[in-house]
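Note that this complex is displayed minus one protein chain, with the remaining chains in position.
Presenting chain A:
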Amino acid sequence: LFRLPVKRLFSTLHSSVDSTEMKKFQLLAHKWWDEEGEYSALHSMNDIRVPFIRDTLLNMSSNYHLGSPLSGVKILDVGCGGGLLSEPLGRLGASVTGIDPLEDNIRTADQHKSFDPVLAKRIQYKSSSLEEIVEESVETFDVIVASEVVEHVADLELFIKCCSQVLKPEGSLFITTINKTQLSYVLGIVVAEKIMGIVPDGTHEWEKFVPPEELERLLELNGFSVKAVNGMLYNPLSGSWSWMESTSVNYAMHAVKSGAQEQSSPREALAEVESEQPSATAGSA
């Protein structure tokens, strides 16, 4: 039902991938797996984002396979980088597809997983943007994780629409990103990049940070229901992350795609672009 409009809507003129962003990551493609190196904060973020994803999914499901809590779950890791998050999810039993527009990142990720036969089978990496896989992956995934990605994309609403396309109804979307506040400028850019070097200099642009209210608005507009928002805090002295009430710097969000019957707003938005599409919900337009 959605094939034709998909092709026309997501032409290559519009892309969620930003080429200047890609250049920044190119330089560090081989540094992903140094736990003490440039990406150490991302490594230690696993200590809170993996349990967050794992426990949310466990609470929603009734099956539990001993030793493999995510067994049977198909996950898409968008902007997977060197595979820092894909690997733990794979170890917990999930089938993971990791995509990243940068070929060097995918090469690093592929090489790193190749030594572990279990991971090599469970994880597949592709050098691709999200839009490029939408066609062949409609309603394929149970879960999408987009961790530390949305602050780098060119078109956030497009990104969210694509997520909705490839996610099964009632599938989960997990996002972690950075808020756009004075505090996030001071801590996230000045301290983290310029002063302490926790994040490589120039990684982030404050202009592209996303306030949770904005993210929530876009998600709800595109067929998602936001279930949880939690603030995250990085302690540079201990090198570890923790949860906190306030979302003024980093935060994590969990949203669920509405079930097949409940779609109204997304069709409304798409109908504007594709006017000849026969609308099953003409009454709601």
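Just so it is clear, contacts are C-beta pairs under 8 Å (C-beta built on N, C-alpha and C of every residue); 3 or more make two chains touch, one makes a residue touch a chain; residues count from 1.
Following the convention adopted for this analysis, contacts and distances are computed from a predicted model.
Engineer: So one subunit is absent here. Using its UniProt record, which name fits best from "Histidine-containing phosphotransfer protein", "COQ6 monooxygenase", "Immediate early response gene 5-like protein" or "Protein O-mannosyl-transferase 1"?
Structural biologist: UniProt lists the chain that is not shown as "COQ6 monooxygenase".
Engineer: Of the residues A:17, A:42, A:76 or A:92, which one touches the chain left out of the display?
Structural biologist: A:92
Engineer: So which bits of chain A touch the chain we can't see?
Structural biologist: Residues 30-35, 44, 46-47, 50-51, 54, 66-69, 87-93, 108, 111-112, 114-117, 120 of chain A touch the chain absent from view.
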